[in-house]
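Every protein chain but one is kept in place in this view of the complex.
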Amino acid sequence: MDKTQLGEFVKSVNPDAAIVEGKQYPEVTVADTELHSLAKKLRESEDTWFDFLVCITGVDYGDVFGVIYHLRSSKHGHMIVLKTKTSERAKPVLNSVCDIWNTAEFHEREVYDLLGVKFNHHPDLRRLFLDSSWGFPLRKDYVDDINIVSK
Amino acid sequence: MNSIIQYFKEIIQGVGSLLKGMRVTNRYFFSPGKIVTQKYPNNRKDLVMFERFKGEVVMPHNESNEHKCTGCGICEINCPNGTIEVISKTIITEDGKKKRVIDKHIYRLGMCTFCALCVKTCPSNALAFSQEFEHAVFNRALLIKTLNKPGSQLMKGVE
Amino acid sequence: MEEIIKEVVIDEQEEYTINMGPQHPSTHGVLRLVVSLKGEIVKNIEPHIGYIHRGIEKMCESITYPQIIHLTDRMDYLSAAINNEAVCLAVEKALEVEIPDRIKIIRTIISELTRIQSHQLFWASYGMDMGGQTCFFYGLRDREKVLDIFEETTGGRMIVSYNCPGGLMYDIHPNFQKRVKEFIKYFRGVLWEYDAILSGNVIFRERTIGIGRLKLEDAISYGITGPSGRASGFSCDIRKQEPYSAYDRVKFNEVLYTEGDTYHRYLARIEEMRESMNIIDQLIDNIPEGPYFVKMKPVIKLPEGEYFQRVETARGELDVFIKSDGNKNPYRVKFRSPNFVNLGVLNHISKDFKIADLIAIAGSLDFVIPDIDR
Partner (left out) sequence: MLLNTISNALSTLSEPWWKIFYDFSSLTQAIDEGLRSSLSPFWAVTIEMLIIGVVFLLFYALIGLFLVIAERKVCAFIQNRLGPNRIGPYGLFQTIADLVKLLFKELIPIKNADGFLFNLAPYIVIIVNFMVLAALPYGKGLHAIDFNIGIFYVIAVSSMSVIGVLLAGWSSNSKYSLIGAMRSGAQIVSYELSIGLAIITVVVLAGSMQLSEIVEAQRTGWFIFKGHVPAFLAFIIYIIAGTAETNRGPFDMAEAESELTAGYHTEYSGIKFAFFYLAEYINMFIVAAVAATLFLGGWMPFHVGNWEGFNRIMDFIPPFFWFFGKTFFVIYLIMLFKWTFPRLRIDQLLTLEWKYLLPINLVNVLIMAFLVLMGWHF
């Protein structure tokens, strides 16, 4: 499916989703509560068949955290970008997509480790690179006077 | 019956594949061809590095102890990890004008990642890479180098 | 959204756990695997990573785009030139810079040479993992020739830092074409030894065929890319899907197998070396004259937006995600590194195999630890 068809498909599943035809891929922004159901639909529908989760990127937007999912279909060869935002900054929580794509397990652990976004229903959500005494370094308000030297 | 034939076929094929590998190693044992390793510290004299080899950053000086560094600090800005520090001073030239020249061009070899951004972006080509690669020293302070030689001056014609 | 707190159930059953790593000869770096055993049979593997986490993504947020290049070298140091290319392509795409053919072709040749030397090192170290130590020296002997080509042209052996936004750091060395052709000729002549010593060897085949089988669905679900994924039949070659640089003008085959076992993951890499040599053959005589870089602004500022670039490194799909807010520093840079994702499948495919198989499987996924940790 091309960009517009994908957009229409997403609209039919979730009318609240905001769809932008990006430069490369269609970008869909959904609410945090609806992400999982939309993702499941995109994965399971024969026309879209997004079976390859390319990557999950966590971004600190300042007031809230955003998580970006790049999806690809190995059958149809199209890509889509799903974006969502946590509802608050103090306690960022999202639903895990581990049950849809196995690879999400590691990606979500990484996002949790570096940004502190928690994922419900994740089978094994622990710190990945750093130990628990560290803060969340990819947050913009992270300060480390020892290791980060700014000129 | 078939399984017995299969059994012996497997053995013969297996032994054949092993002999194939042994042929290669055996051939190298008796005719090693070119020895690919080097007797490193012994061959120092005739060890020539490639001219572009990124050993360490140096500031070439000519015979009359002149360099091309104007002290503009572009290398310092471009360095990703604070390896370079340019300390400049103001002098009064012969014709009475004030002029900024470098006092010290400090290069911290211990922090350098050899990305070559300083050499590439230098507007007056004052920096270059040397082929020196034996950097080990006993004291960390020795890795902080001053690139301009003492008493050196800006080359004439370089602005 | 509400946080659901899950109770962690600790398995009370006593297991014989051994700690493989962080200093272990066959984890190729500081990967630590906590392996639960039942006799010699592996029951569970828990990878512990982060021993060389350097926070490259965080560092990228405080430096400029040309400066990011030298950090990418240090992620997957065996695909250094391809990593460089990924960032350069992303920046060039964002700025909509038209890149001349000469640069594209040189970048492609360097990338393919990088792929060859990476697979050579894979072959060398894989042979050593399997206990055949001679492979290591034969592999490195041949790899040395590629590294010499790199050193002559780029000044670096592994850490090349050769690409920069807008082109290349230096023009190719006058000897470059001659030496590359010599190398291709030489390497075609010795590649049969690789088969004689390892691929055809009955011990090696017995140890790898049917071991660590990864089904196609699992390969896609776990996001296994690169030769490891293609051995399972997952067509994931970015060079074919979204051709970058000069890949759209060369003919080559995507090496695909359906078995998905350790042997075919190994074989896919050996075949890829042959394909890479074919690609270089098609390009090496057709490097057009021209400049080796496009004049860029002294301070590169990306327009506001999000940019995504996929490239195929020697180990799989490397994606660069750049979110720019219009400054000279990126707002957020994310590297989707292939090794990090491939590590996730290790527990799945090596369960119920023996310790020796775990080494074979982990070796066939060809991890580079700095790329996992970043």
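The letters A, B and C name the chains in turn, as written, and every chain counts its residues from 1.
Definition applied: a contact is a pair of C-beta atoms (placed from the backbone, for glycine too) under 8 Å apart; a residue touches a chain by one contact, two chains touch by 3 or more.
What you are looking at is a predicted structure, and each value in this text was computed from that prediction instead of being measured.
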Please work out which displayed chains the absent chain touches and list them by label.
-> B, C
Looking at B:25, B:81 or B:121, which makes contact with the chain not pictured?
-> B:25
Cross-chain touch to the chain not pictured, restricted to C:51, C:77 or C:137, is C:137
Chain C, residues in touch with the chain not shown (by the definition above) = 16, 18, 24-26, 40, 127-138, 141, 197-198, 201, 203-204, 206-207, 354-357, 359
Chain B residues touching the omitted chain (full complex) | 11, 18, 21-22, 24-26, 28-29, 32-37, 39
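We take it that only the chains that are shown with their structure count from here on.
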Which pair, B-C or A-C, has more C-beta contacts?
-> A-C
Averaged over CA atoms, how far is the centre of chain A from the centre of chain B? Could you give it in whole Å?
-> 41
When the C-alpha atoms of chain A and chain C are each averaged to a single point, how far apart are the two points in Å?
-> 24
The positions of chain C in contact with two or more other chains are none
Would you pull the chain A residues touching chain C in the complex into a rising list?
-> 22-25, 32-33, 51-55, 57, 59-60, 68, 70, 74, 77, 81, 86-87, 91, 93-95, 101-103, 105-107, 110, 114, 118, 120-121, 128-130, 137-138, 142, 148, 150
Residues on chain C engaged by chain A in the complex (per definition of touch) = 1-4, 6, 49-50, 53, 55, 57-58, 62, 217-218, 220-223, 234-236, 241, 305-306, 308, 310, 317, 319, 321, 323, 331-332, 334, 336, 340-341, 343-345, 348, 373
State the interface residues of chain B toward chain C in the complex, per the touch definition above.
-> 13-15, 17-18, 20-21, 23-25, 36, 49-50, 52-54, 78, 80, 113-117, 120, 129
